[in-house]
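Missing here is one protein chain; the remaining ones are kept as they sit in the complex.
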Amino acid sequence: MALVAVGVVAGCYLAHRALAIARRPLLVSPFQSGWRPEEHALSRYHVRWYLVTVLFLAFDVEMLFMYPWAVVVAELGATAVVEMFVFLAGVLVAVVWAWREGALRWV
Amino acid sequence: MGVSGALARLATRHAHLLVIEVPGHWLTRVAVERQAGVRGWRLAVSPADADILAVCGSPGPELALVVANLWEQLPGPRARIDVAAPELVAAALDQAEATLRDTPRQRRDSAGRDGPGRDEAPGGDAALAHGSEDRDGLEMDVLHVRLGPVLPDWPAGLVLRTHLHGDLIVEAQAGVVDVGQGGLAGGAPVVGGDTSGEARRPDAGELAAQRCDNVARLLALAGWSDAAGLARAIRDHLLIGERSAATTELARLRRRVRRSWLLRWSLRRVGLLPSDELARLGLAPNLTGDVWDRLNGMLDRATIAAGGPAGVAARGPAGVAAGGPTGVAAGVPVTPPAAVASVVSGWDVATARLIVASLDIAALGVVTDG
Partner (left out) sequence: MAEVPAAVSGGWAPVAAGLLGTLAVAAALLDGALAGRAAGVRSGMGRSAGEVARLLRQRRRTTVAADRLLWRIGGAGLLVMALMIVTVVPLGRWTLFDLDVGVVWVNALDVLAWAFVWLTGWGANSAYALVGGYRFLAHGLAYELPLMFALVAPAVAASSLRVGEVAAAQQGLWFVVWMPVAFVVYCLGVVAIAVWGPFSPALGRDVAGGVTAELSGVDRLLFLAGRYALLAAGAAFAVPMFLGGGAGPLLPAWAWVLVKATVLLAGLVWLRRRVPALRPDVFMEVGWLVLLPAVLLQDLLVAVVVIGG
C-alpha cells in the first residue's frame, strides 16, 4: 500500500507536469495582506498553551499502558479494572488541578 | 488543443476571485460577489487560491502598490479586472473568463515571470524575527504582521500593524489605506458606503444591506459558512429591492443564529466593551456587550432598517430602539481606526478578527494623531 500511495502522489505530480501552464514553481513572497513581510515567519513561536503539552505528555504515556491492558483485562478480571481506573482517576485529579490553575485557558 | 482546451473550459467555469474593495465602493464589491456566485465562481481567501484579481474602484497609490504585490503572488492562470461601478461587473467578469481560458496567452504570461533568482526575489530582503519576553518571561520572537487591507471579510481600507507573540496581538497600530487621496480632504471621514466619488446618504435598504453584509462577515469568520451565505443572500435581496423576501429571510436568519448554542457559546465573553469604554474610544454606544450581543444588535438594526416587525425594537439593545428608522437615516456612524487597534490588543488573531467584524463598521475615520 505504501507503494500505491507513493504512486498516487507521483501520478498527481506527473499529471500536473503535463497539464499545468508552467512546470516550474513560481517564486513569490509570502502573502501578508498585500504587503511585503517585515520578517521571516519561521521563528520561535509563542506557544501559549505549552502547559497543556506537558499535561498531554503525562496522559499520553499513560495511554500506552492501556493497549496491552485492553487485551488482557477480561482474563485478569476485577483487580485489573480497579487498578487501571484508580490510576486514571489519579491522573484526572491532576487534570482538574491544572484546570483550576488556569492551564487550560490562555486567551 | 483537445485535453488542455477541455481542462481550461472546466477550470474556468469554477474560477476563484480575490476581490479588493477600494473604500467607498462596497456596492461594486457586492455586485462582483453576487455575479461571481451566479456563475458558480467562488471567492478566494488568498492570492495562492485565486485566478482572478478583481479591483473594485480605482485604488490610490498605496493600495495600487498592494494590488501590484498581490498580482505577482497569483500563481496563474491569472486575470486582473478593474471594476469602476456595479453596472460594469458583468462585462468585466466576461473579460476575465476569456483571459483565463486563453491557454497560450497564460503560458506566455507565466513564462515571462521566471525572472529573478532566489536572492533578488520579492521579499528576499526580509529580516529575521527578533526576540522579546512574553508575559511568562520567556524569550520568544515577535512578528510584525499587517492585517489588511486585503484579507477575507475585513473592513475595506483598514490596516492594522500588529506585534504578534505567537498568534497573540500584544500591540497594534491602525491606519486607513490612501487616506487623503481620491478627493477626500484630510479630516473628512472616509465614507464606507458606495460614494462613486460623491458623498450621498445611503437609503434604509442600503443600510440594512450593509448590516447584513457585516453579519455575513462575522458569521463567516465564526466558521459558519451556511449562515453567512444566507446573510449574503438577504443583503442581495435588499439591494435589488425585494424587501418582503428579505424580511422573511432575515427573521429566519435571526432564529437560526439565536438557536445556535454553539455559536453563542463561542462568541460569549469575547471582546467585552462596557459603555464608558465605548465612549472613551469614540465608538457607537449601541456596541455594548460581547461579540454575541453585537451580532444580535446588528441583526436587530438590519431588521429595523429593512422595515421588519415593530416588536423587534423592544427586544433589541437600548441603543437600537432609540435609533429607529429616523435615527439611522441621519447617517452612518464613523469608526475611528485607533479604536479598532485598541479593542484588539491582548486578543489572539482569531478572536481579534471576530471583534473587528462585530464592530459593524460602516465607515472609517481618518487617523489624526498617528
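So that you can tell them apart, the chains are marked A and B in the order they are listed, and the count of residues begins at 1 in each.
By our rule, a residue touches a chain if its C-beta (ideal position, glycine included) is under 8 Å from a C-beta of that chain, and two chains touch if they have at least 3 such contacts.
Quick caveat, the model's predicted, so the values are computed rather than measured.
Chemist: Touching the absent chain: which residues on subunit B qualify?
Modeler: Subunit B touches the chain not shown through residues 4, 7-8, 10-11, 13-16, 37-38, 40, 45-46, 48-49, 51, 73, 75-77, 110, 118, 121-124, 126, 143, 145, 151-153, 164, 166-167, 219-227, 229-230, 233, 260, 262-263, 265-266, 348-351, 353-354.
Chemist: Need a quick check: the contact residues on subunit A for the chain that isn't drawn.
Modeler: Residues of subunit A in touch with the missing chain: 1-6, 8-9, 12-13, 15-16, 19-22, 24-33, 37, 40-42, 45, 47, 49, 52-53, 55-56, 59-60, 63, 66-67, 70-75, 77-78, 80-81, 84-85, 88, 92, 95-96, 99, 104-107.
Basically, only the chains that are shown with their structure count from here on.
Chemist: Express in whole angstrom the distance between the two chain centres, defined as the mean CA positions of subunit A and subunit B.
Modeler: Those two chain centres are 32 Å apart.
Chemist: Can you check the complex and tell me which residues of subunit A touch subunit B?
Modeler: Those in contact with subunit B are residues 19, 21-22, 24, 26-41, 43-48, 107.
Chemist: Tell me, which parts of subunit B touch subunit A in their complex?
Modeler: Going through subunit B, the ones touching subunit A are 3-4, 7, 46-48, 66-67, 69-70, 72-73, 75-77, 103, 106-107, 110-111, 113-114, 116, 118, 121-124, 126-131, 134, 138-141, 143-151, 154, 159, 165-168, 347-348, 351.
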